[in-house]
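First comes the structure, then the notes that go with it.
Here's a slice of the assembly, chains where they normally sit.
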Amino acid sequence: MKKSLLALAILGSLAGVAQAQSSVQIYGTVDAGFIKRTDQSMAIGKRANNTLGFKGTEDLGNGLKALFQLEIRYEPDTGTIEQGAGGIQRPLFQGQSRVGLQGGFGMVRLGRGLTAFQETSTQFEPFHGVPSPAGFQTDLTVAGYTSDPLGMIANSTNRFSNALFYNSPEIGGFQINTTVATKESNQGVAIIGRGTAAAPQYGPSAAASANPYSVSATYKNGPVAMMLAAERNAVESELWSIAGSVMATPALKLMASYTAQDQEHTRLLNPETDSWVVGANYTMGPGKVLIGYGQKTPDGIAKTKQFSIGYEYSLSKRTYLYFDASNKKSGITATNTINIKHYAVGVNHAF
Amino acid sequence: MKKSLLALAILGSLAGVAQAQSSVQIYGTVDAGFIKRTDQSMAIGKRANNTLGFKGTEDLGNGLKALFQLEIRYEPDTGTIEQGAGGIQRPLFQGQSRVGLQGGFGMVRLGRGLTAFQETSTQFEPFHGVPSPAGFQTDLTVAGYTSDPLGMIANSTNRFSNALFYNSPEIGGFQINTTVATKESNQGVAIIGRGTAAAPQYGPSAAASANPYSVSATYKNGPVAMMLAAERNAVESELWSIAGSVMATPALKLMASYTAQDQEHTRLLNPETDSWVVGANYTMGPGKVLIGYGQKTPDGIAKTKQFSIGYEYSLSKRTYLYFDASNKKSGITATNTINIKHYAVGVNHAF
């Protein structure tokens, strides 16, 4: 059969498949373990995010590259797409979905992914950003801030949809990362804010009242790394953060971060929240100890205080076992707190 | 460990994996850009469909091949599976899901995919069938026709589910493509048609009242290509179409199409719609100019008139930048129209 019109039609949309083949990388992680919390029965669940991704780069010549990355997120204990609050499924490519160009000017991408602040800050968190309650990233490192308050219900809180991502090259140890989103609506639920239930400040499927943006600047000099970051979301909550780390010895990394959030645009009372986290990672042969302590001070409610210790034992470069123990006291009212202990043991396998 | 019963059970369902490995191709496209419409704020979105596909062929000997293709469609700006009206997610393999055999007799496939008409007609559309409002395919080329009126809500309008697809070999420049679907119900919503809200012509989850079919015949002779097509959907709307193209010079492709739809089976008033589109593609080195003009005449409403110009600049065989500008006047009533300008700039990367 010669190449017919229809065959050309089918092939047309796939131009370059033959060349492209070698460049699509499939990667991912599977993380599952036993989890015991003081207030819940034994469960099987995750410590880190579970991913199945597809990515590639194409050399365009003259140092220019095209690149894309699509990352599925899922729950291995139930087989579903990653779930948010109430078991609601998040987007298929919850991890990220971006396309862009890279060259001497840095990297420009369009799509959806972690904001500059959210992505950079994981480098200064003692549990390298895992969403487990044993880690600090999700609650304390970000001072309770959410990057996407107008996104679809139960969606991720640390990403921008409809965004332009720019990462500068690193010059003299300095690098700038920025994320700017459009004001587009994304089928979000209403936010009462300074309005009323009848007339919420942001109605259902509201558009952003200002362009959300996120900036992180980093500096690296030998064993020292630092970050300064600022972000504003679609309902004009503002955040700034400073963090640093130092390799005190080749085996010991010390780190600290401070973050402040201002929700004045949507809150009359208690608009200020701040938090700090200190931690250490100590490597001993195939094992690594993770230790952290942090506090969050929401204006008007008792402080959150968390202490966590973890141990990761590498079976290979791609596979490790982990053991976590954590104690967290969270404020409910100005004087009342709730105390939850969290234990986990499991396996993390990258492919 | 010897191969146990259970191991055999597990392996049994994957027979031939070892041989199969080399034959699975991963392919796709990521398309994202900035979009500005006269009636909306700046947005980030797509111009072309975004795909992530898996396909393969197996040589069965004697010129016979088995083949399959599974194609995910998604939205890179939000990371979700492709969304239809109201943000409702379409099927995971919205692109297509088909399995079949190919040989001297042509190609036979079962599953879900574009109908013969919908697939062939993109060859005669000046924006090669992209769903962007700058293109003509979605609205004008098909004269407002939908191939799947009884499909799930917000589903694609140019595919058949539960269908048999046959493409003949090309003989003397001629080829015939046919698609026939069963009458099975697909959880669709009710269509009032010539009935009433209380007694709709097609109730919820209605079966087709006749087998949907689609036929396209093509003829290719040197620089000339032509198409003649007819289709009938599950509620017996009928369509026919004629189209042609000519490579006037090696760099200049001229094309035109005419399509008529008859919805007499479900409409008392104004059952006739027809449309025509003319266009040109002009290639200049790595750049290509796309120009088109078209009109749609729905009986009883003012004409739709659209003019679009686009420019595609190839960075490689797999990656191009695009710039579109379009002006569309659509009829609302017999005398009133609405005018929308559409601008887009973005990148399309195939992998």
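Order of writing sets the labels: A and B. Residues in every chain begin at 1.
The criterion applied here is as follows: a residue touches a chain if its C-beta (ideal position, glycine included) is under 8 Å from a C-beta of that chain, and two chains touch if they have at least 3 such contacts.
Just so it is clear, the model here is predicted, and its values are computed rather than measured.
The total count of identical chains across the complete complex in this file is 3, with 2 shown in place.
The criterion applied here is as follows: only the chains that are shown with their structure count from here on.
As a whole-number value, the distance joining the C-alpha centres of chain A and chain B reads 36 Å.
Residues 1-10, 12-17, 19-21, 23-24, 26, 54, 56, 58, 60-61, 64, 66-68, 70, 91-101, 110-112, 152, 161-164, 181-184, 186-187, 207 of chain A are the ones that touch chain B when the two sit in their complex. Against chain A, the residues of chain B that register as touching in their complex are 25-33, 41-45, 49, 51-53, 72, 74-81, 87, 92, 102, 104, 106-107, 116, 119-120, 122-123, 128, 167, 169-170, 175, 177, 216, 218, 220, 225, 227, 315-319, 346-347, 349-351.
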